[in-house]
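Worksheet: one structure, shown below.
The complex is shown incomplete by one protein chain, all other protein chains being positioned as in the whole.
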Amino acid sequence: MSEIISSTRQEFVDPNSPLLEIIDLDVAFKSAQGRDVPAVRKANLVVYPGQTVAIVGESGSGKSTTAHAIIDLLPGTGRVTGGQILFEGRDLTKLPAKEFVGIRGDAIGLVPQDPMSNLNPVWKIGYQVAEALKANGRAKGAEAKRQAAQLLTEAGLGDAERRLKQYPHEFSGGMRQRTLIAIGLAARPKLLIADEPTSALDVTVQRQILDHLETLTTELGTAVLLITHDLGLAAERAEHLVVMYRGQVVESGPAREILRDPQHPYTRRLVASAPSLASRRADTAAARAEVVERAEQVADAAAQEGGTLAAEAASGPAAAAVTDDVLTIENLTKVYKIRGAGPRAAEFKAVDDVSFTVRRGTTTAVVGESGSGKSTLAQMVLRLQTPTAGRVLFDGVDVNGFDRKAQFAFRRRVQPIFQNPYGSLDPTYSIYRTIEEPLRLHRVGDKRSREATVREMLDRVSLPSSVMRRYPNELSGGQRQRVAIARALALRPEVVVCDEAVSALDVLVQAQILALLSELQAELGLTYLFITHDLAVVRQIADRVCVMQSGTLVEHADTETVFEHPQQEYTQALLNAIPGAGLVLSGDR
Amino acid sequence: MSETALRAAQTRFVADLEETPLATTDQVDESTPPGGLWLEAWRTLRRRPLFIISSVIILFLIVLALFPGLFATQDPTHCELQNSLLGSTSGHPFGFDVQGCDIYSRVVYGARASVSVGVLSTAITVLVGGVIGALAGFYGGWLDAVLARLTDIFFSVPLLLGAITCMQAFPDKTVWVVALVLAVFGWPQVARIMRGSVLSVRNAEYVTAATALGASRAKNLLRHVLPNAIAPVIVIATVSLGAFIGAEATLSFLGIGLNPATTVSWGGDINQAQNVLRSNPSVLLYPAAALSLTVLSFIMLGDAVREALDPKSRKR
Partner (left out) sequence: MAWYVGRRVLQMIPVFFGATLLVYALVFLLPGDPIAALGGNRPLAPGVAAQLRHQYHLDESFFQQYLTYLKGILTLDFGTSYSGRPVTEVMAQAFPVTIRLALLALLFEGVFGIGAGLIAGLRRGGVFDATLLVASLVVIAVPIFVIGFVVQIVFGVKLGWINPTVGPEASWGQLVVPALVLGSISFAYVLRLTRDSVTENLSADWVRTATAKGLSRRRVVSTHVLRNSLIPVVTFLGADLGALMAGAIVTEGIFNIPGVGHALYQAIIRGEGPTVVSIVTVLVVIYILTSLFVDLLYAVLDPRIRYV
């Protein structure tokens, strides 16, 4: 750390008297009918000066609500309905709104969740940082500018003088998050509330920023209340954990103790499903071999029934039989022309000369950070985008040589599952219509047999058939993803491309969906191409791993090899960045 | 670690299991009746007073336009100059206008012209603007470039100015002519809104998913994009129905709208009334009130529909 402007006011701080003490806190939101709907119930937690405490929980657990209640920033109709929030012995719930202005920023800082939406797009970065200094009487005029630059440098942004004159949209997510950290720490608060400060960022950036935040707060003696959904991350960063579930604190205690010996059933479940802590995939090599065999049988049966795709593809090259390598990607390249601020279109290589094969009945994971080209690759495999160069061979036939009819047949055999369970289902379609759509498009069966198929599919993804009449907006994220899986499987495809299929889900739901995908693979002999940014998930599901970095394939090997003996520095960096990867749990579960 | 242990109130805590029962992860909530976006919008809508009031008025107006004879026994075109500007008498609650016509029955019969022009213009603008906007937004490329410029050209002539300019060219100013003229200058607004709405929907993952299922582009546009992009168009259509009625009245008021000799219209009556405005303001009052109430109901309906269909208020 180069130069710290001034640390927390050096009055006498008793390290053994709590800085923040939340006692029996109740928070409720008013429903449209005027009733109080509790969001947090009887929550207790204590933060000591200079300490890092983490609240862990899934979405809807009340963790962010608790954090916002502390600084009186509850959204909408939310309000504290009971309990106390003692900050240095003062009850904040009784503080008049005017006096709160003096607490915010000055005594308690906030680093918010989403770096994209938390900076005002119309003001320059410099203005927004200096504002935090001026509001808390730290500096004025030119001095504020100088200090703002210093704060940015301190938060790890180089070339701060120039950065001050830029607008938020000129910054990457990581840079914006660093700016928000600079703002949160500007007035040297005693407590910093960090609300999922890095969830929106790539793992490697996430690690850098959290490391930086840790160094900074340690040097300044700032206490941190870290809000996160990631148990691994929480355990790695905090001394003390508070686990919240449905508005209540179910367990709290020293981080390592909780991980080693979770007591509450919910915490146990959470520890068991945390991808970063979980070990390799459960099934044995023998079981995997069976799946591959099953997949080959399925493909052979399909080939005899309907003829191979090659036979259907009039323009295709000489018929190839069912192959072991169901997908072969050869020197695949995609170049985009970006129309920027100028008249000339710049060229951008999203995917650069990528080659690999996918064996029938296996799961191949393509891992990379944002901008690595992994999704573009998936789109080309699905034939939703045309490659600039190279080929995608499905059963030995180039998919780009397909005519209309062959493409239609291809669609039946290769299906996608997308990331966003809120976006991939048409909100105007009932669940029944959603799952029936592929059958209707391909004119499979009559009305009655289609309904039977829909019921069977719902059963396979463990949804009651009563959801048929419901609409996507009535289902949770996990349920929608099950519906998306049911739709993708309705046509009995051979290959399923999962584009970040579990990334948007809470850990427990994520674990369920991963288990479901594994199960379906074994039953139906499916081949998965699994696109993800999350290496932790990869270990649970994949047989082979392709690591991509800015469009190129940097490493391609068995999952074990990649995790145990990564050949590339980049793969190593990705592995190290998995939150909680460094934790060694003594007395293994 | 040892230091932490010293600190009070930060020891290990485990909640009572009975107080925090575990739910099955991701259970389907079957407590509420099923319903899609539209059904949900309807449920919000029917509870809103703004919607109830405006739709009751509009329903009444439609009945009035279809069967004016049910409400007025007097012939609105039967006028006797000797009755000119007579006040309210038995059987003639609103009195008589300059020509000696019964104001009440003219107000009743005037609804038809207004409602017809409003409905016709709106139908044409939604059809033309909707198709152009949807094609431009969905297909993009050169088609979008051409259609967007075409929209810009028509958009650059303000509705009323355009209508005033070309009304004179038509010797026979029927309901159809007025509706058509208004539609010619009204469609670009619908086209712009439709285009924007389609643009925001066409890259949705469910559209990509349908493509991957084998749906053709045209099918995708009709089955997925349009149903999801139509909401803002419905809102603008409701509001512009009111606006077209207002514009028709303005044209009649200026004396270049519907032919007053053949069509009874509120705007025309207001035009007639302005000469005697200072002495007999009530002659103006009734048609003006009817007109204002009609436009108001459509605008209120549009407002209510907008709030019910607002994607921001939809629960995810």
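As written, the chains take the letters A and B, and residue 1 is the first residue of each chain.
Simple rule for what comes next: a residue touches a chain if its C-beta (ideal position, glycine included) is under 8 Å from a C-beta of that chain, and two chains touch if they have at least 3 such contacts.
Keep in mind it's a predicted model, so treat the numbers as computed, not measured.
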- Note on the structure: Out of B:Ile164, B:Leu199 or B:Ile234, the sole contact with the unshown chain comes from B:Ile164
- Which listed residue (B:Gln10, B:Ser197, B:Thr250 or B:Gln272) would be found touching the missing chain in the intact complex? B:Thr250
- Check the options A:Val37, A:Val101, A:Ala287 or A:Ala346 and report the residue that touches the missing chain. A:Val101
- In the full complex, chain A touches the hidden chain through residues 71, 73, 75-76, 97, 101-106, 109-110, 112, 114, 117-123, 131-132, 135-136, 167, 169, 180, 183-184, 186-187, 340-343
- Task: Would you write out the residues of chain B that touch the absent chain, in ascending order?
- Result: 149-150, 152-154, 156-158, 160-162, 164-166, 168-171, 242, 246, 249-250, 253-256, 270, 274, 277-278, 281, 284, 288, 291-292, 295-296, 299-300, 303
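The working rule: only the chains that are shown with their structure count from here on.
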- Centre-of-Cα separation between chain B and chain A, whole angstrom: 42
- Item | For the chain A and chain B complex, residues of the former touching the latter | 15-16, 18, 21, 44, 46, 48, 51, 239-240, 245-246, 248-254, 257, 263-266, 269, 382, 384, 407-408, 411-412, 414-416, 418-420, 422-428, 430, 437-438, 441-442, 463-464, 466-467, 469-471, 473-476, 478-479, 484, 487, 491, 508-509, 512
- Note on the structure: Within the complex, chain A is touched by chain B residues 1, 3-4, 6-15, 17, 19-20, 22-23, 25-26, 28-30, 32, 34-38, 40, 204-206, 208-215, 219, 224, 227-228, 314-316
